[in-house]
Structure formats: structure tokens, C-alpha cells
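Note that one protein chain of the assembly has been removed; the remaining protein chains are unaltered in position.
For subunit A:
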């Protein structure tokens, strides 16, 4: 069967009525999550995993996995889009990837062109989503067949590369990012060892035998941590929201933003495919590019529509591009994709090259549903922009406690243990402390997801080689991965020593 045939089958899965509903619900919730202050894509997706797990609990595993991943992916790119709404209307970016959107978007809103800015960012997101999906369709098969040739040694090195890439770009201090990574790997070793069946670090506490649940950690660090932060550092008064008058962009607006959208989409896609470099970098680079290409660089920062169109397309394209390493190699390149991967593993579906062979309906169903989801996003957001802008005004008084209650309900419904709830609270406190002191938490979650796989591949590789550690450097592919991994950590350090400013990727 060719790619087209697979894609058609994918559409057959995605067009089942309940999956359309899931995609619809996903993008609506995602947009709301993106718009709401305080919860970004990462906490939004983490928060919804338990909810989707309960909704799909009656379905057969395969179908349940397909449906919930469709919903969660919808939340992901819905949130990427929703984040721009707050940057434009309030000048307060919902997530770091829409920081640059605020530069020109808010200016446009001040000039009474908020509607145009919002609709251009919706159109840009749509085009970018479609372009990155086409890229995903074209690259999925070839990449996963290359990855099928990988042995355990190659996998081990590749995963190490993924971790290094995310840590190297994750925060102000590489040391701190690496510490968080190692902490995540350590948490992953708690429980029964999968190879020998020996209990490790359980101290005879029964709840620890099953290991630390990734879901609890992710929801705690991101969602609860974020809530605690907002409670602690609450600002008294909210800024007034810019009014939206005319929604449709003018012909001139469309003409001015066509090229930035195209450039932003391509740039964002390629940056998104790289592990570690996520949507934030993509939108940032796109802004710089637009400013360089523009005939009137002075007009940037004063409400130039290209400054909205480019970065917005880039960050959505990057989130599509980030799905490629996740689906084809099983290596998540960012915090949010790590959480998506954790969700798949919960359903006993292992992302990676075998995904396209073992579970074609999940892989292709997801891809097809993203086409539908992007279309839904465009259709919904143009007329509903005003309603979503209303969501911003949800009083924090009600919002924050309800987020805590939803997290509690979600984690309890999946885990049935109050131990996990205590752990959730503890993770929330740590999540707040870590983020406040520049310890990035995304690498920790990524490491927790990848940890067991890294260990298994390491031990498998060493078993095949009879305990020879050189196996990781004698295989050429593995050696290349390791060299890139080291370069990813070392090069930014050298640049810093040389006094260059290094762009870092904040949490997304």
C-alpha cells in the first residue's frame, strides 16, 4: 500500500463521527486553554489526558488510543493558536511561543485592527498546519523505514541525542537543565526493573512498585505548578481588552501577509522537526527573517501585519513538525510532544517506526484528523474570535481552584490512589520552585518518559555485544548521534564563552 492509500484509510478513521467530535472538542478546548491565562499547551494537554482516558474507557484499546490522541493533538495545536489571541488583545502572551506576536499584534489592536490581526493569525496557522502536515505525510514513511534499521545501540544514542537537544536549549543554564534531565531519568528507574524483575528504590512501599506515574508528575509540574505561581504572584488588576471591530482582513492585509505566512510555515516546519528547537525559536526566527526581508523594517513593532503573520505561522508549523520525530522515531522533541508520547504509552501504543506498521490506523488516523482539526480551527475561529476573547475575562477566582479540582479528579480517576494526589501537590510545589529558579521542567518530563526505554536499549545493546561498551561508538550511526548530542550541549557553551547571545527555548 502506498502513502496515499494509508492516508485514505487514515481519513476513514478520522471521519468516524466520534473522532470528528473528538477533534472538534480538542481544538475548542485547546483554543480555550491557549486563551486562558496561566495554562499553556503543555499543562493543557497534561490536564486532559486523564479526562480523555475516562471518556474513552469503554472503547477497545486501539480505538480508544486513536480517539484520545486525536483529541490531545487537537488541544495541542488549538492551544498554539489560542495563545496568540491574548498576545494580540492584551499584550500578555499566553505562552512563550507567542511573545513575538505581541510586538506587532498588540500595536495593531491599539490601532483598531485587532480583528485583522486575529484573523490573519488564524489563516496563517491554518496554512502552516496544512504545510507541516504535508511534510509529515511525505516524510513519515521514509523516515520510519530508515528507523526500522536501527538496533538497540542506535536507539540508545538517538534517545540520548533527544535528551541533550532538549536540555541544551531548555533554559538559561545547561547545568540546571541537565540536572533536571537526570532527575527525570532517576524517577524513571523507581519500581520493578523490566528486565530482571528486581524492585529498585521501592523501600518496600507498595505504591512504588508500579513506578512513578508520568501523568501525575506532568500534571503536577505543569498545571498545578502554574496555578500555584498565579496564586502566589497574582497581579491585582487586569488590563483592559482591546475591542474587536472588523474581523475580516482587508485585501491589502492578505496581500501583505501571504509571503510571510509561506516563509514562516516552511521555516517553522524545519525548526520544529529538529529536536529541542520548538515553536518559540521558530516564531522568533520568523520575526527576524520578516524584519530582514521587509522593505520597511522600521514599521515592525508599530503594527506591521507581517510581524503577526510570519511568527504565528511559524509556531504552528513547528508544532506540526514536532510530530515527525515523535511519530516516526519515537523521540519527542519538546515538552508537549513528550506528554503526547506518554499518553500513547499509557494505551500501550509505542510511538516509533513500528507505529506505522503495527498501528496504522492510529498513526494515519491522527495525521488525517489533524487536517480536519486545522480546518475546524479556521472555520471556528473566524466567527468565534469574539467569544474566545470573552474567555480571557474568566475570573481567576473560579478558574484556579477549578483547575486544581480537575487535576485531582483526573489523576484520581486514572490512578485510584491518594498517594498520587499527594505526589501531585508535591510536584506542584516543586514545579513552581523549579521554574521560578530557572530549572526547566520540560526535560524532566521528557526524561521520565524516555528513561525506561533508554535503559532497556542500553542493556539490550550491551547484551548483544557481550558487555562491550564500545558498541555505542563502533556503530557508525550511533557514533554520529552521540557526536551530535555532545555538540548540542557543548556548542552553546562555547558560544556563551565567546560572549555571543544564545537564543534559548523557553517552556512551551
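As a working rule, a residue touches a chain if its C-beta (ideal position, glycine included) is under 8 Å from a C-beta of that chain, and two chains touch if they have at least 3 such contacts; residues count from 1.
What we mean here is this: contacts and distances are computed from a predicted model.
Per its UniProt record, the hidden chain corresponds to "Tripartite tricarboxylate transporter TctB family protein" from the list "Tripartite tricarboxylate transporter TctB family protein", "Cytochrome b", "Succinate dehydrogenase hydrophobic membrane anchor subunit" or "Polysulfide reductase NrfD".
Checked against the full complex, the one of A:186, A:354, A:384 or A:479 touching the unshown chain is A:186.
The residue from A:2, A:60, A:383 or A:467 that touches the chain not shown here is A:467.
Screening A:2, A:58, A:206 or A:476 against the full complex identifies A:58 as the residue touching the chain left out. Seen across the whole complex, the unshown chain contacts subunit A at 54-55, 57-58, 173, 175-176, 178-179, 182-183, 185-186, 189, 193, 195-196, 198, 200-201, 228, 231-234, 395-398, 400-402, 404-405, 408-409, 412-413, 418, 421-422, 425, 429, 433, 436-439, 455, 458-460, 462-463, 465-467.
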